[in-house]
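Here the complex is missing one protein chain, while the rest keep their positions.
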Amino acid sequence: MGIEFQNVNKTYPDGTVAVDQFSLHVPSHTSTVLLGSSGCGKTTLLRMVNRMVDPSSGAVLIDDEDVAGVEPVALRRRIGYVMQNSGLLPHRRVIDNIATVSRLNGVAKAAAHRRAHELMETVGLDSALAQRYPGQLSGGQQQRVGVARGLAADPNILLMDEPFGAVDPLVRLELQRELTRIQSELHKTIIFVTHDIDEALTLGDQIVVLKKGGEVAQIGTPQQIVESPADDFVAQFLGLDSARRTLSAAPRDDGGWFVSDAQGRPLGVVDSLPQHPGQNA
Amino acid sequence: MAWILDHLPRILELSLAHLLLAAPAIAAAFLVAVPIAWAANRVRPLREIVVSGTGLLYAVPSLPLFIVLPIILGTGVRDTLNVIVALTIFGLALMVRSAADALDSVDGGVRLASTAVGYSAALRFFTVELPLAGPALLAGLRVVSVSTISLVSVSAVLGVQSLGSLFTDGFERGIVPSIVAGIAFTAVLALLLDLLLVAAGRLTMPWVKGGRR
Partner (left out) sequence: MNHVIDAFELLADPDAWGGPGGFGARTLEHLWYTALALLISAVIALPAGLVIGHTGRGRALAVISTGMVRALPTLGLITLAALFLGIGLTAPMIAFVVLAVPSIIAGAYAGVESVNPVTVDAAKAQGMSRWQVLTRVEIPLGLPLIIGGLRNAALQVVATATLAAYVGAGGLGRQLFLGLRTQDYAMMLAASIAVILLAIVLDASFEVTQRLLRRVPGLA
């Protein structure tokens, strides 16, 4: 069960190969992050799931059913989609934006609005904002509305395309925390696209590091990837060879250890350092 | 076709009359519109007035204007001056707006940089802003040229001689070729003037590749 990419390939008419022979299993109720810089085909892969893009060859399966056989409009209505710059309808109020998919699915207006109000609470939006238009909200608030809209039809799958890419770093951290909380309650199957390593490490149960053309550099848990990067590309991409992630510890006067990075920037303290299994004290 | 060949001297004569009404109006509209647009861009409240004013002019139908204008000008309805002024007003209605947009589109950074290196306001206008706005101004001028050429013929119902006379004569005497010739020669005239403007644009703005459509 879950989402399965089977040898998918996407070649555009002009000959550009966006994705070449990509395979991946996304387990149900977990979040998978597609991590890579621009041009690695991560958004193309994401959009294959709800058929915004159809693969040139290969197949995408949801719970063992090939999506190619599902009518795109119906498919999209049962998959949540959250994108950068929110993509909200500027001429509809917040409440109606969130209720869009429910209304498309034929839910009565009152019920759709009730559901939308619940979702506003879920994503941490003040219900006073319900009657505002998207243009009257801050960037962070708009993204919350985007998340709420993605959740409106109670989809099993949530596709997130750099949803927090356009908000400032502080708001971004807050939205990431919020998403972690929501996921711990709802357990959706999430595919999350980002080029931000820290975001990937925070949000992914599974991380897929991509090179150009959708070539997989490494698949693993955040810990596996940081602990043992598959190759120089991954190490470099994560910044493991840079000063930022090369940590050192120094004993503190009143016990414990003081941790800093290679530039000497203080990061925090730890009570004790675990002994490396292969090392003699 | 035979009709056209038989009446070619008359048609060419009317074409010339047509051009002599249109060309001064097009030139005048351009020369008056640019300073108005420049002033409108400098003084914002003026811009509001100019934009809505030209919008209002645009709404006025041509034939009634040909008739009302003599009250102000003190001319007769059939005077060449009356027709030219009316056509100029219609040209302005189109040109002021597009000239204001053209001058406004000049990159603020370029403007600032040229001021910084010591251009005076006047020098900067003629050597920096006007040339840079050139392609957009030309695009506006071409629209004015085409629509003026087509508007001239309306004055024929008042008895003013132009290619429009081929329409009135043709209608009154039931000669279809006369009307067809009128439409064809109006189109040819519009095309020739347009090509002339494009050529003038190439000559004065050699840095613009291929000309702008």
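Order as written gives the chain letters A and B; numbering starts at 1 within each chain.
Definition applied: a contact is a pair of C-beta atoms (placed from the backbone, for glycine too) under 8 Å apart; a residue touches a chain by one contact, two chains touch by 3 or more.
Given the structure is predicted, the values throughout are model-derived calculations rather than measurements.
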item: Touching residue (missing chain; options B:L73, B:L123, B:V176 or B:A199); value: B:V176
item: Identified contact with the non-displayed chain, of B:L31, B:I49, B:I67 or B:L123; value: B:I67
item: Residues belonging to subunit A that touch the chain removed from view; value: 47, 50, 52, 73-78, 81, 83, 85-92, 100-101, 104, 133-136, 149
item: Residues in subunit B touching the chain absent from view; value: 55-56, 58-65, 67-68, 71, 77, 143, 146-147, 149-151, 153-154, 156-158, 163-164, 166-168, 170-171, 174, 176, 179-180, 182-183, 186-187, 190
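We adopt the following convention: only the chains that are shown with their structure count from here on.
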item: Chain centre separation in whole Å, for subunit B relative to subunit A (CA means); value: 57
